[in-house]
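With one protein chain withheld, the remaining protein chains of the complex are depicted in position.
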Amino acid sequence: MVSIKVPVVENRQYPYDSFILAVRAPEIAQSVLPGQFVMVAVADRGAAPVPLLKRALAVYSVHPEDGQPSIVTFLVKIVGEGTRRLNSVRTGEYLDLVGTLGNGFDLNRGKGKINLLVVGGTGIASVYLLAEKWYRWGEEVHLVYGGKSADHLIGLADFKKLGIPVFVTTEDGSLGYQGLVTQGFQEYSSKVPTEHINLCTCGPNAMMEAVTVVARSQEIPCQISVESKMACGFGVCLGCAVKTLDSYRLACTHGPVFDGASFVWESDSAR
Amino acid sequence: MVSIKVPVVENRQYPYDSFILAVRAPEIAQSVLPGQFVMVAVADRGAAPVPLLKRALAVYSVHPEDGQPSIVTFLVKIVGEGTRRLNSVRTGEYLDLVGTLGNGFDLNRGKGKINLLVVGGTGIASVYLLAEKWYRWGEEVHLVYGGKSADHLIGLADFKKLGIPVFVTTEDGSLGYQGLVTQGFQEYSSKVPTEHINLCTCGPNAMMEAVTVVARSQEIPCQISVESKMACGFGVCLGCAVKTLDSYRLACTHGPVFDGASFVWESDSAR
Amino acid sequence: MLPEVDLSVEISGLRFKNPVLTASGTFGYGLEFADFFDISELGGFCTKGLSLHPMKGNAPGRIAETPSGMLNAIGLENVGVDCFIAEKLPLLEGFDCLVIANIFGKTIEEFVALTEKLNPHPKVAAYELNISCPNIKEGGVQFGHDPEMTHRVVQAVSSVSEKPVWVKLSPNVTDITVFARACEQAGADAITLVNTFVGMVVDVHKKRPMLSNTTGGLSGPAIRPLAVRLVYQTVQAVDIPVIGIGGISTVRDALEFLIVGARAVQVGTANFVDPSAAARIVEGLREHCVKEGVSDIDDIIGSFRPIEEGDFVYY
Partner (left out) sequence: MLPEVDLSVEISGLRFKNPVLTASGTFGYGLEFADFFDISELGGFCTKGLSLHPMKGNAPGRIAETPSGMLNAIGLENVGVDCFIAEKLPLLEGFDCLVIANIFGKTIEEFVALTEKLNPHPKVAAYELNISCPNIKEGGVQFGHDPEMTHRVVQAVSSVSEKPVWVKLSPNVTDITVFARACEQAGADAITLVNTFVGMVVDVHKKRPMLSNTTGGLSGPAIRPLAVRLVYQTVQAVDIPVIGIGGISTVRDALEFLIVGARAVQVGTANFVDPSAAARIVEGLREHCVKEGVSDIDDIIGSFRPIEEGDFVYY
């Protein structure tokens, strides 16, 4: 775990308030595991910055310089003040990072399986390294990726370039299957024997909840990458607790990847 | 008085943390009087910006576009968070302005006089329009301008271009008279019959205080442009009070220009 | 065309065209903002605190900026009630917006005298008793930090007042509900809160306070979470209406207070940051109602859904 100041090497804007930030951070690039994240803020923010806290961002991809892993990218959607400020940084400016953080996905679970990544929106940021790793290992990986419209599906090309099969859903039908990603997932999974599926999902809570409900009912193993408000990101504030069947767990150190079977969603208590 | 959002057309950096910001603000450009100021902040700062309050800046100069006064400039020194943020804005970005504010200098006092502008550092921002106006009126104007070194004397060229006589003092002797501007002022004023001098001063409190003490002792009429912390700039918070012989006065509406004879400095009470 | 939304609220027998007022001491005598927007757009505004005699306020060093907030120790500088009546009030006649006279006295007698002086003037819609100014030695928190004194001053004013009496509470107390109940029992028609929180900033080079008064009152976004909680607590403790104040800069902020049950809000420090802030919030409330399909702001006021045992929340 390091706390470092790193230069921005690119900030590429995408439609619908999304952007990909690339920074030079060899310390992170060399150690990051799929599903891990970093706490990020614009550097030199003064004594009482607004927003005060760093923001959690998954490492989207890693790229080499001079043959060594060096560049780390974040795929970000503007949702509020923190992501808005990150969006305004320019090449040559600096970010403060604390990382690498979190557990990451259990890679061994994917061996010899049909690895199905079910992703909604910006959740895509958490699974590219995962797809890449399993693909390199020669494991079977499929992506079900849903968004509002074709233009919302940032990063789609990167997955296609990997060569993995992609099943796209859009709410407006502008690309692929028209509907929600959860429907796409059911459509897709119905074609494979469930006992071979290893599921990983990331996206809005409501979507992941729907996916885990299906996964549980069909006894499909399912890893979920959850989001929780974080103050520190490294296990000291105890602020990011989520609920599992056993106990509260910290999203930042015990997670962000949890087993869907034992994760307790808000509406689970009502069930 | 208007509250407007205006585009930055230039941000030029100078040595020693100084910069000149130019904005397109015809509403201000057309009405501003010498010595008046504007409350300024970077636009779109979010719901709880840091710093919270706008910053008071004198209008340094006004420039035409298409024959109409349109461009307003501010000459600014970075001293803290607010000026630091202003320093980071780029051409095309926006500022929020409230203005035009304050009383400005009493121009009539300068008629038929030897108008001596005694300025320390960034105080120069408050007197360029004044020099220009009197110069255009054909009044005699002299500038005594002091700074730490030659490089600190931002704007000097603009005054020289006007053609008014300039007496420069630097603490390190890198240009002009070596010493403080207050010494320069005494040096300079000793050469003119005091009854012809009309003094205007702007700069750090300690300097203006020293100047007013001399002015009072020699019964030279003296206008001072003071700085006081301001929350609103237009007379409603009552936060910017300064002390005069009569009563407390608001620096933003009764000032920022006061008569040196009746202004009460911190150490006046000790005298 | 936007659908019609009824933003009006009733407070202490007065109908406000919308629940957005401006806070005392941050809006002058109302007239200073005429350049920025038509103040008839507001539900109402509270005057700068008025005293029986003009006050010159505290010595310079009156404000200091703090993270997301500011301290002030103006010391209640004001023109005095007579000058207000003679010079300011007539100019307000033309505005279609309720004027609340914020008043404070050093003694109960002064509070009563102020009320009696203002009673004959119909443009004054209500009184807001400032018993919570942290920046003066007499008459401020001396009343506001003692429930007994609070009761006495409120009762005295209520008994002579010909207009609704609102009481503005200090947040610098252990239990706000004790004071709110004291006001209610003494006949107050509404509670407004919060006034500022006492704070202090030190100039670490001069080793002196930034304010000549040493301490000042903290306002602005920094205090909003504290204010929301106090308003929520007070709403549950009394039956009279509560008006919420503290760090409101946006419509989202105003909604927090309305949702927990404030019948109206007051915008303070935000008026300095953006002189049109209050008008912007009125407009934003209208848009919010349209977007949420709400035709009457009363449906938002108090719509808070408390957490129940066992509930938890992911966001």
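By letter and in written order, the chains are A, B and C; residue numbering begins at 1 in each of them.
The definition used in the following text is that a residue touches a chain if its C-beta (ideal position, glycine included) is under 8 Å from a C-beta of that chain, and two chains touch if they have at least 3 such contacts.
What you are looking at is a predicted structure, and each value in this text was computed from that prediction instead of being measured.
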item	value
Which displayed chains the unshown chain touches	A, B, C
Hidden partner chain, touching residue among C:8, C:215 or C:276	C:215
Sole contact to the chain not displayed, among C:172, C:195 or C:234	C:172
Option touching the unshown chain, where C:162, C:203 or C:287 are the choices	C:203
Listed residues B:10, B:195 or B:266, member touching the removed chain	B:266
From A:51, A:110, A:147 or A:176, residue that would touch the chain that is not displayed	A:51
Residues of chain C in contact with the chain not shown	59-61, 64, 66-69, 71, 145, 172-175, 197-204, 206-215, 218, 220-226, 228-229, 232, 247, 252, 255-256, 259-260, 303-307, 310-315
Chain not shown, touching residues in chain B	47-48, 50, 205, 226, 228-229, 242-243, 265-266, 269
Chain A residues that touch the omitted chain in the full complex	1-3, 41, 47-54, 96, 98, 228-232, 234-243, 247-248
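We take it that only the chains that are shown with their structure count from here on.
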item	value
Most distant chain from chain B by Cα centroid	A
Geometric centre distance via CA averages, chain C-chain B, whole Å	36
Rounded Å distance, chain A centre to chain B centre (Cα mean)	53
Inter-centroid spacing, chain C versus chain A (mean Cα positions, whole Å)	45
Sequence positions of chain C contacting 2 or more other chains	67-68
Residue list for chain B, restricted to those that touch at least two other chains	47-50
